[in-house]
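One protein chain is absent from this view; the other protein chains keep their places.
When the chains are written out, they are named A, B and C in that same order, and each has its own residue count from 1.
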Amino acid sequence: MADVIGLWIQAILTIMITTLAWKDTPVSKTAEHIYVGVVTANSIVMAWGNIDSIGLSKIFAGDIIYILPVILGLMAYFRYSKENFWIYRYPIALVVGIGVGTAMRGLVGSSVIDQVKDSFWSLNVPGDIGASVNNLIMLVTLVSALIYFLFTIKVARGPIATRLSTFGRYAMMASFGYSFANTIATRINQYAGRISFLVLEWLQLG
Amino acid sequence: MGEQSGIGNTLANLPTWLYFSLIIILMAYITLNPLGFPIPVTSLTIDCYDAIDALQPGDIILMDQGYGAGTMAFHEPGFIVVFRHAIDKGAKVVIVSTSVESPMLLQRAIDKIKPAAKGYEYGVDWVHLGYVAGGEPAYASIVEDINNLFTEDWEQTPTSALPLMQELGVPTHEKIALVYIMTAGGDVVEGWIRQSALRYDLKFITQVNEMMVPTILPYYPINCDGILNGGVGAAEYEVYSGYSGEAVKLSDMMTMGGLVVLVFLILGNIGYFMTKGGSS
Amino acid sequence: MELVAGKMLDLVVLAGIWAVTLFLIYSKREIWIRRLPALDFIEEAVGRAAEMGRPVVCQGFGSGSSGMQSSIAPMIMAGLAVLGHAARICARHGTQIVATMRSESVVPVADEVLRTAFRLEGKLDEYLANREEMLPWLPTQAAMVALAHRIRPAAHIIIGAFWHESVQIAETYGALGAVQIGGTGRLYQIPFFAAVCDMNLIGEEIYAVGAYINQTPQMLSSIATADYFKLAFIVFILLGVIMATLGMVDPLVSLFSW
Partner (left out) sequence: MSQRTIRRQIPLALTFITGMIITFDWFIKWEPLQSVTKTILNFNVVMVAFMMGFAGVNLIMLHTRRIKRNMSQNKMLDVAISVMLLACLIGWSAVGIFMGRSSDTYQWLYSNFNLPLSSTAYAATLFYLASATYRVIRARSTETIILVVVSIITIMSNMPMFVTYIPALLIFKTWIANVLVKASYRAITIGVGLGGILMGVRTLLAMETGFLGAVEE
């Protein structure tokens, strides 16, 4: 019984929220508000799981130092206080510091050094003219797109550099075309999942 | 020119309800009557297949089952087919989640994979650790020392009671043979690439939304050994590995939906050129 | 205590970036930055709106709960710089400008930006009288779409940080015939802006536009530092390609694996 009720709830909510694409009506508004409520609740439940298993249970197991993040986490709620707002700055300062440190240390290697290292393409691949031509195209594209993103260097505004950077922009537009087509594929796939639910599981036409 | 621009106007201003209904009706029709065209397999998918195929019995895969309900339609088939392949290779699987919705979606997928039927025992051959907050710093912590981070699994069994977790030990990255990330968030893949593939040279494959593939391509093949291109990639994997699944069905629906979008994109532009010709 | 092998060049580059940034900021030298064509386009679009007597909408600063207090703050600042620029032109022509914020934390900052813009044009009273109308806080997509249908803007400037909502917003304004200028630093949304906007700013360009308008030394120094390093990498790539073509790239590869 619970399964059948569940199936109908699922189907009705799916249709209700789809109408959002057509027009903002009380029906779609209701669905949207339920959505916001339950999604937020779910993330609170998951967050509680982390506080419980990584914070509290370690304290009870004798790892007393984990009382620190719990206190800091509670301090974060001073964000809603007008007078003692500054207390919130301690936990957020730590979270920002940790996040920035973790990202910055890896960015140098992954986004910069390794990218450059992988770009030493040979323009003379023995016995494979196609590969050589492709490497040349990649080189021109990469360099011209990099030149396109130079903003404070006057040399990069010379006639050749300007032409290259225009080419760079065109190459990026072609890539965006590819990416845009892929976006359409993603969205259709997502909706296809819903349609196959409605047709196969709810209406059981298959 | 007047008549021409009239047609142009009509073409450019067909009602959207017609367009939307066409998409829905044709996709629903295709669900019941699949087209069944052969699916070509691209090299990105073959690289993912090879990475799994190279695993030895007893090797450990770290999986981030980081998809939410929004992208479940195509991430779940990908997860299922890779998991099945891993079981056949005898590899052990450690599952964590970096999206708040994903732990709730795991049971659905496990019901379809049925690891127990292949003699895969929970706790010994695979574990599910659930959601972990905190983003990139948390990934760094996982590959560094997973037992220091998690004290219990999703069902709240202490990790000390799970043999697979004991096997992982310190430092964790030395025991991991492959990292497989499923996600719809760009920062997630790049964060994992930096903390695992770049830092410890771990083998790394990922399944992302089709739209994210271009942003991951620069990392391939230096730090990323294979990319499953969303639903398209999952379907290719199913075809290439021979495990039948839902992604192939999805690919037919995508063809139909894509066809409608394509026709309307072209119609809209023809209409635009005809009216522009009329006005100038 | 020992250094990790294979990460030496990373350390050198990271230290170099710190050093160059600090030098540029504290030496207070003037930094030239080029004017991007998008700025001219914004002026044109706002001028067109003035001719047609229809408003300009400038929107999308922050999303949901993330605003000034998260890592997207620089994108929001860039968007606000453009808002200030557009608001001055609007004030001059007497065109109505509407700035909508998604994140509540951005509203006071945007208020300051608009106030300054109108004061510089000597029309502060006009702004204060219409403040409620010009700076609504619209947290939902539905509210932004409703706004578009109500005021039917002639120009729509959408620069900042966006998630998948950008699809809906840009589609609505584009279909209503507004000239659109879009830009974001979030990579996944750029292709979409490139497709639907009449002029788009790709990634870092939004910071460059912001720095050009505001001339803040920190931002200018950052952009200049990035430029120097990009130029150095272009040189290394060209060198590497020449050496690879001659079949002697190994020393360079081992430098980059140092």
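Note that contacts are C-beta pairs under 8 Å (C-beta built on N, C-alpha and C of every residue); 3 or more make two chains touch, one makes a residue touch a chain.
Small disclaimer: the values here were computed from a predicted structure and weren't measured.
Chemist: Using the touch definition from the header, name the shown chains in contact with the chain that isn't displayed.
Modeler: A, B, C
Chemist: Out of B:Gly66, B:Pro103 or B:Gly226, which touches the unshown chain?
Modeler: B:Pro103
Chemist: Touching the absent chain: which residues on chain C qualify?
Modeler: Listed in rising order, the touching residues are 1-4, 7, 10-11, 14, 17-18, 21-22, 65, 68-71, 73-74, 105, 108, 164, 167-168, 170-171, 174-175, 185, 187, 194-196, 198, 202-204, 207, 218, 222, 225-226, 229-230, 233.
Chemist: Please output the residues of chain A touching the missing chain, sorted low to high.
Modeler: The list for chain A reads 2, 5-7, 9-11, 13-14, 17-18, 20-22, 26, 29-51, 54-55, 65-66, 68-70, 72-74, 76-77, 79-80, 85-86, 88-108, 110-112, 115-116, 119, 134, 137-139, 141-142, 145-146, 148-149, 168-185, 187-188, 190-191, 193-194, 197.
Chemist: Counting contacts across the full complex, list the positions on chain B that touch the omitted chain.
Modeler: For chain B, the residues touching the absent chain are 12, 14, 16, 19-20, 23, 35, 37-40, 42-43, 68-73, 101, 103-105, 107-108, 132-135, 137-138, 140-141, 144-145, 148-149, 154-156, 199, 210, 213-215, 217-220, 232, 251-252, 254-255, 257-262, 264-269, 272-273.
Convention: only the chains that are shown with their structure count from here on.
Chemist: Ranking chain pairs by how many C-beta pairs touch, which one is first?
Modeler: Pair with the most C-beta pairs in contact: A-B.
Chemist: Would you identify the chain whose C-alpha centroid lies closest to the centroid of all protein C-alpha atoms displayed?
Modeler: So the chain nearest the centre of the shown protein is A.
Chemist: Would you kindly tell me how far, in whole Å, the mean C-alpha position of chain C lies from that of chain B?
Modeler: Centre separation, chain B to chain C: 31 Å.
Chemist: Between chain A and chain B, what is the separation of their C-alpha centroids in Å?
Modeler: It comes to 14 Å between the two C-alpha centres.
Chemist: Touching at least two other chains at once: which residues of chain A meet that condition?
Modeler: Each of 99, 109, 114, 117, 175, 179, 183 in chain A touches at least two other chains.
Chemist: Could you pull out the residues of chain B that touch at least 2 other chains?
Modeler: 211, 214
Chemist: Show which residues of chain B lie in contact with chain A when the two form their complex.
Modeler: Those in contact with chain A are residues 17, 20, 23-24, 27-28, 31-32, 70-74, 100-101, 103-104, 130-133, 135-137, 140, 149-152, 156, 190-191, 193-195, 198-199, 209-211, 213-214, 218-219, 222-223, 229-232, 249-250, 253-254, 257-258, 261.
Chemist: If we count contacts the way the header does, which residues on chain B are in touch with chain C in the complex?
Modeler: 186, 211-212, 214-215
Chemist: Quick check: in the complex, which residue numbers of chain A touch chain C?
Modeler: Where chain A meets chain C, its residues are 20, 24, 29, 32, 92, 99, 104-105, 108-109, 112-114, 116-117, 119-124, 135, 139, 142-143, 146-147, 149-154, 157, 169, 172-173, 175-177, 179-180, 183.
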